[in-house]
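For this view, one protein chain was removed and the others were kept in their places.
Residue numbering begins at 1 within each chain, and the chains themselves are lettered A, B and C in the order written.
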Amino acid sequence: MTSTLPGRLSFGALPQFATLAAVLLANWLVFPDFFDLRLQDGRLFGSVIDVLNRGAPVAILALGMTLVIATKGVDLSVGAVMAICGAVAATMAAADYSLVAILAAALAVGALCGLWNGFLVAVLDIQPIIATLILMVTGRGIAQLVTEGQIVTFTHEGLIAVAGSSALGLPMPVVIALVLGLALAALVRLTALGLLIESIGVNRTASTYAGVDSRSVLLATYMISGLTAAVAGVIAASDIRGADANNAGLWLELDAILAVVVGGTSLFGGRFSILLSLVGALVIQAMNTGILLSGYPPELNLIVKAVVIAAILVLQSPAAGRLFGFLRRS
Amino acid sequence: AELTVGFSQIGSESGWRAAETSVSKIEAEKRGIDLKIADAQQKQENQIKAIRTFIAQGVDAIFLAPVVATGWDEVLEEAKDAEIPVVLLDRTIDSKDDSLYLTAVTSDTVYEGKVAGEYLAKTVGDRDCKILELQGTVGSSPAINRKKGFDEAIAAHPNLKIVRSQTGDFTRTKGKEVMESFIKAENGGKDICAVYAHNDDMQIGAIQALKEAGLKPGKDIIMVSIDAVPDIFKAMAEGEANATVELTPNMAGPAFDAVMAFKKDGTQPPKWIQTESKVYLPDTAAAEYEARKNLGY
Amino acid sequence: MTSRNLPFFATLVVFVVAWALCAAQFPAMLSTRVAANLITDNAYLGVAAVGMTFVILSGGIDLSVGSVIAFTGVFLAVTVRAGLDPIAAILLVLVITTAFGAVMGAMIHYLETPAFIVTLAGMFFARGVCFLMTTDSIPIDHPTWDALLSVSWKIPTGGRLTLIAGIMIAATLVGIVLAHLTRFGTYVYALGGNRTSAELMGVPIARTTIAIYALSGALSGLAGLVFALYTSAGYSLAATGVELDTIAAVVIGGTLLTGGVGTVAGTFVGVMIQGLIQTYIIFDGTLSSWWTKIAVGGLLFVFILLQRVLVHLAGRSRDRLVPAT
Partner (left out) sequence: MDNAEPLLLSLRGLTKTFPGVTALDGVDFDLRAGEVHALLGENGAGKSTLIKTLTGVYVRDGGSVHLQGTPIAPADTADAQRLGIGTVYQEVNLLPNLSVAENLFLGREPRRFGLRDARRTEAMARDLLVGYGLDIDVRRALGDCSVAVQQIVAIARAVDLSGKVLILDEPTASLDAGEVVTLFAIVRRLTARGIGVIFVTHFLDQVFALADRATVLRNGRLVGTREIAGSNRLDIVKMMLGRELETETMKRHRRQVVDAPPVVSARGLGRRAYVQPFDLDIRPGEAIGVAGLLGSGRTETAKLLFGIKQADRGALAVGGKPVRISSPRAAAALGFGFCPEDRKTEGIVGDLSVRENIALALQARRGWLRPLGRTESRALADRFIRALDIRTSDAEKPIRLLSGGNQQKALLARWLATEPRFLILDEPTRGIDVGAHAEIIRLIERLCDDGLALMVISSEIEEIVAYADRVVVLRDRSHVRTLEGEAVNVNDIVRAIAAEAVPGAAA
């Protein structure tokens, strides 16, 4: 009958960590130096660090996406919102605003985008995929409008440091992703927000009848998604020291959704786990980095990706779970 | 305006493309031409729709920057039936029937790759050289052609070898990410001799990755790419890149002239108006940067 | 008019009103040429959207559509170039895409995994296979092919109804029959209404799920054929992102993504609305790349909003049918 993937770290996390281990192992097989680490200028270097660093934007997107998906929604606009916020940050950096002003503006724009999505979903009752598709299309245009179609570059030391500096030997984006992840996990689990989100995702009518303020919760959820997209957008802009309105965050919404699903949160809403979504993002980036390290011709990239995803699906499917259970018993 | 031209542009996927659009507008204004631009968002189907709509609107001429070489016969046939001249910009098309278009104003993307390859061969000389290649979007024609041209140019030099080749999707972010993994895969980057990128944007990303890994692009590593956008001149001026092959964004200017002449007295332009593909080196970089920075790249 | 047809009529009204407004600004938009173009230019989208309608009606989603379209074109181009007869190639590719859809359907059902992810993998896979076959764009050039292309019916005043327009209309009609007049169609609605209930009522879930995705695969293949006829070529990067256009068309056409509610005819109007938005923007011709995107999104929003308002108003008047004050 219906089956939901367990969203709790306790016993349900095994498939996710097993998947991550398998992908890392595969990387090690195609590239034996995969686990090599080297310390230089107080900063770690190595392929594993690359996985963490490159995976940070998707991981951050996946944080907000997890909550949205838990409400039985989806946010297709995160890539475009990244582009808008990156464009805002870059243009302001080019005009030499202070870092605080830049960050505040980018986050405000991200929150506004999230509110717009939330408004369409919660108040106008438009289906999430279409509601956010509107901003997915429009948003990229808005980003280009901000940059006037050009790649805006900057030499703003403060903004460059957002992705370019390091802390505790780790690249700053990794630290940001971790801190954000922990903060968000704390926000939803130490308050009742997580429970209310899950409740709406499972049965919005019943939750509303139980007195849950579904509208506000939905608005908050989409706003959080907008905020995480803003952070990811600023990191992406900082990383290349410029805003590429066309390509920033392009198709990243799919990666983020994939990360959430690999992390075990059901697309049908309900139980979610923020930390497992982070693991899911790592799985995806590890796969991408592995492809780059393997030296296979780029024509193979998509096939490899498809096969890996299919393998993950098979491994994590409830059917496989039952089979393993059966084998263990007999 | 006396002349209305519909321009089916591919999109605005790169700085170069944006520059081409804005230069076209400037050139149209100069000549008092009413230019209608339809942005196809990288999709051939949108371009075909746009051409059909231009025909339905009855424009005087159609410019087409084809996203792909094949698949235009039918719609261009319709334009021909409606007696609207078509000019191809930046790329030609695969067609048996070259009467379908008036002329093609293009650069030769295979040639661009070749120019880049020849520059590298000349600069490297006889020593062994491991080259990393950043390809454009898999399956896109500039990626295919620029690879082909480059491969042809270095074929005669067995000391030059492409050791790794991955796609960076023509973007800075991907260029940087791919280069980071190349560095890991090639022994921390110590053995890298040269980087060839199918466009400048990826090259700029690659330069950042190399610098962050403590390497010296432009000095220890030869950096060559294609497009000649302002930012690469800046990098050259700072000694971080070595060469770029120009692809001029001014394709529309010659095209307007050809159409106006044709409309006036039926002058047939040559079937192919080729634009120049020239190598720019650091010596002129600063000046070129100043000249280009306001062109809408 | 039953309540279930409400979104469809709302969509239709929105479409007609919008076209009237467009025509007021650009009278040329009333020509049969524009009307015929609207169908021809969106034929591949329309055909794929019929398949997507079934998928969404059943509560699923198929992201592989665009890639399968590209695959079909590349396959046709490569095999015809290698000497295969186009007709044989067409039949072969339709079998392949149908089987591809069926395999995805089987994975969705037996692995109990969300369609979103399975078909995302399918999307990567089909596009990847294109790259393996060839990265070049290859023209299709064969007398039989030309014969197919030349099939068309001229409409007075310059319009032309081509074979591909015919295919789209036929696919839509078949889709309507399949959805509303066959047992399979009822099963699709049943599945989207409530999977558990459907199962308890004896709907063959496995068979129906596989058939739905096989149908979507087949229609994506057919859309690929239409696309290949449209461009006479195969190109591995063709039709990127078409899955989203298709989904949008289906949803604009009044089908609920949650499944169980919607019509194939609505999808047809949804496709036409999308085409109309594009035509209008090209007619206007003054928009920069970014304003184009903003306008497309903005118009999409307006359409959806109008549709909601209409459905809401109609819903209120329906309430009034119940005995009152």
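Simple rule for what comes next: a residue touches a chain if its C-beta (ideal position, glycine included) is under 8 Å from a C-beta of that chain, and two chains touch if they have at least 3 such contacts.
Note that the structure is predicted; figures quoted are calculated from it, not measured.
Undergrad: Let's see if you follow the contact definition: name the visible chains touching the chain that is missing.
TA: So, taking every chain into account, the missing one touches A, C.
Undergrad: Kindly state which of the options C:Leu120, C:Val203 or C:Val226 is in contact with the chain not pictured.
TA: C:Val203
Undergrad: Touching the absent chain in the whole complex: find that residue among C:Ala165, C:Ala239, C:Val261 or C:Ile304.
TA: C:Val261
Undergrad: For the full complex, which residue in C:Phe100, C:Tyr189 or C:Tyr213 touches the chain that was left out?
TA: Within the whole complex, the residue contacting the unshown chain is C:Tyr189.
Undergrad: I'm checking contacts with the chain that's been left out. Which of A:Met92, A:Ala163, A:Ile176 or A:Leu196 qualifies?
TA: Of all options in A:Met92, A:Ala163, A:Ile176 or A:Leu196, contact with the hidden chain holds for A:Leu196.
Undergrad: For chain A, enumerate the residues touching the unshown chain of the complex.
TA: Spelled out for chain A, the touching residues are 1, 4, 190-193, 195-196, 198-199, 202-203, 205-213, 217, 270-271.
Undergrad: On chain C, what residues meet the omitted chain?
TA: Interface residues of chain C facing the absent chain: 2-4, 177, 180-183, 185-187, 189-190, 192-194, 196-204, 260-261, 319-320, 322-325.
Basically, only the chains that are shown with their structure count from here on.
Undergrad: Find the chain most remote from chain A, comparing centres computed as mean CA coordinates.
TA: B
Undergrad: Cα centroid separation between chain A and chain B, in whole Å?
TA: The computed centroid separation for chain A versus chain B comes out at 33 Å.
Undergrad: Where does chain B touch two or more other chains at once, residue-wise?
TA: Correct list: 11-12, 18, 21, 138.
Undergrad: Return the residues of chain C touching two or more other chains; collapse runs of consecutive numbers into ranges.
TA: Residue numbers touching two or more other chains: 131, 135, 288-290, 292-293.
Undergrad: Taking the complex as given, what residues does chain B use to touch chain A?
TA: So the residues of chain B in touch with chain A come to 11-15, 18, 21-22, 135, 138, 164-167, 169-174, 176-178, 180-182, 184-185, 188, 201, 204-205, 208, 212-214, 231, 296-297.
Undergrad: Any idea which chain B residues touch chain C in the complex?
TA: Those in contact with chain C are residues 6, 9, 11-12, 18, 21, 36-39, 41-46, 48-50, 52-58, 68-74, 94-96, 137-141, 143-144.
Undergrad: In the complex, go through chain C and note every residue touching chain A.
TA: Residue list for chain C touching chain A: 107, 110-114, 116-118, 120-125, 127-129, 131-132, 135, 195-196, 244, 247-248, 251-252, 256-258, 288-298, 300-301, 304-305, 308.
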